[in-house]
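Handing you a structure now.
With one protein chain held back, the other chains of the complex are shown just where they sit.
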Amino acid sequence: MDILTQQLFNGLTIGSVYSLVALGLTLVYGILHIPNFAHGALYMLGAYVTLTSMLLWNMNYWLAIALSVIVVGLLGVLMERLVFNPLKNAPPIHDKIAAIGILLFLEALAQLMWGADYRSMSTPYGEVVNIFGMTVTMQRMLINIGAIVVMVLLYLFLKKTFVGSTIIAMAQNRKGAHLVGINTNKVAMLTFLISGALAAIAASLSSPINLVFPGMGHLVILKAFVIIILGGMGSIPGAIVGGYILGFSESLGATYISNDYKDIIAFVLLIVILSIKPQGLFSREGF
Amino acid sequence: MIRLHRKHYIIFGLVIAAGIFPFLNQNEYWLHILTLSFIWIIAVYGLNLLAGYTGYLSLAHAGFFAIGAYSLGLLTVKTGVNYWAALALSCLITSVIGFLIGLIALRTKEHFFAIYTLCVGYVIYLVIDKWDSLTGGVRGLIGIPAPSNIGPLSFQSSLSQYYLVLFFLLATIFIMYRIVHSLTGRTFIAIRNSEELAKTIGISTMKNKLVVFVLSTFFAGLAGALYASFIRFIGPDIGYTTVIFDLLTYLLVGGIGTMAGPIVGTILIVSVSQSLQFLQDYRMLIFGPLLTLIIIFYPRGIVGLFNEMYMKRRSRKKPRLKKTQTPYTDSEGLQEDRVKEG
Partner (left out) sequence: MFIETRNLTKQFGGLVAVKNVDFAIEKGKINAIIGPNGAGKSTFFNLVSGSYTPSAGRVMFKGNDITHLPPNKVAKLGVARTFQTTNLFEQATVLDNVIVGHRLRTKSNLFDAVLRTNRYKREEKKCREKAMEVLEFTGLTHITDQLAGSITQEEKKRVAFALALATDPEVVFLDEPAAGINPGETEGLAELMQKMVKKGITVCLIEHKMQMIMKLADKIMVLNYGEKIAEGTSEEIMNNETVIEAYLGGDASA
């Protein structure tokens, strides 16, 4: 029983990270119908910017995260402007290849700047606390709470502000949004900004319990894709729920099935889903 | 018709050049690089048939390459099967797995297909990496034999291996050329153009897509098997996603959906990387943006650009055609054309 609660808590932590990454991915997909393969690179850069700010400039953890959010968010905007906007009317295969090009570039860049070594990030929240009979580090608590705070803020932004509602409108109907006078270019940039920021937050929160290295985004982005297919491409609640589902299945799978193959769980899930429903669960194209 | 003849001369010239290359250049190292390039080209042709001519971007092909390589490696090292039987079996195994994956994967489209195949590729990599007892895991598989003798023909030297790989490459190109320039090839292109329209003119899209998919995995498997017996050592990283991204770069730079693209792209990028050896780990600093820029500005790659220039020159010579039209009277030119569908 003890192991089970511990694993459930772990699942919650992993799931929080997945959800944040998947949220950024699903937002971009919902608005622009781009499967952004470079999203994992944004995640990786988010971790490096935070790490560097802390090590090099002795920045406070929170300040470092803020800087990382700004840098990676702006990088997202830059990607939209320089690459995806020019490809707006190109065949769908082009977006994907362009995104892969960006991914390869950013990874090589990270390797050049920071080396290929695995690094660890230490934060002031390493101490162990006892909650409900579980021993957990503060950092893990921080991930769980932080993720929920971010999700709530995102929800409020999308639902309660005018700017946020333009994003929703465009996700529902791009042409219509344009017709009612929404500046689709601005919304696209904003979406990439948020998407990058979410990746940076997810990476900065989770790096202290994982490791930082140039390829750290690979698995995370693949799993995020699985999550948004599971939850419906473009669906925000789907990304959150899907993220937690995958987090729980992985931590339980690692304990009760096999630690070696825990990373396969997500893909097996995906293969099963797409075998049964080629358009993904909850596909909006009913016709 | 004149163009066709000239094209044949060029092809003939290239084959001769490839044939006498080892005598002009005695450098073992370049022979090695060129042999390796030929192997990659075979895999890129497989990818081209699927992504370029049928419009389905598969990101699982590094996995199929690895399946081919490991099949050959395991069959020769662990069971001691004759090399040639192992080679044939490796291609067969890859195709069968390709068939099974294709059955499911091809029900998805566009983004779903790309994501699905990316995940399939990753699963293949993970299985190879983790299935220690069979594949040797991260330690890899060593001691893969070179091709065994056929009568008096021995394939121990690097020169003979060069010719062997060249033979397979020429066979691949020949088969590709015949397929692309046939009713079957037209069927594939019709699917790329519009699956909905293809269906209404009576094409069974699923059947045709499956044929292409299996065929393209066959060539990925063949390339993988040749790679294993050429390098003599394989590790799980040959199935990693970086390999498919390399293959894609070769294809895109050369020209996706063109007949000459795989050759031009692969030879060019591989030789440039060789001269930028000091960059090895950082080559993607250049190739990454190159991939992105090419897809934005020259979606048909070098070969496509060259074709366009050639067409423009030809149109100047033939004033009877209106300026706004790109004259393209050669029906053979159909296949050299822009990839419109994703």
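Think of it as A and B in the order they're written, each chain with its own count starting at 1.
Note that in this section a residue touches a chain if its C-beta (ideal position, glycine included) is under 8 Å from a C-beta of that chain, and two chains touch if they have at least 3 such contacts.
The shown structure was predicted, so the numbers you read here are calculated from the model rather than taken from an experiment.
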Residue touching the undisplayed chain, where the options are B:75, B:105 or B:215
B:215
Only one of B:205, B:242 or B:273 touches the unshown chain, namely B:205
Touching the hidden chain, out of B:115, B:128 or B:190, is B:190
What residues on chain B make contact with the chain left out of this view?
175, 178-179, 182-187, 189-190, 193-194, 196-197, 199-205, 211, 215, 324-329, 331, 333-334, 337-338, 340
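One rule holds for everything that comes next: only the chains that are shown with their structure count from here on.
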Whole-Å gap between the CA centroids of chain A and chain B:
33
Interfacial residue positions of chain A with respect to chain B in the complex
29, 33, 35, 37, 83, 86-87, 90-98, 100-109, 111-112, 116, 218, 222, 225-226, 229, 233, 260-261, 263-264, 266-268, 270-271, 274-275, 278-280
Going by the contact rule at the top, pick out the chain B residues touching chain A in the complex.
51, 55, 57, 104-105, 107-112, 114-116, 118-120, 122-123, 126-127, 130, 241, 245, 248-249, 252, 281-285, 287-293, 295-296, 299, 339-342
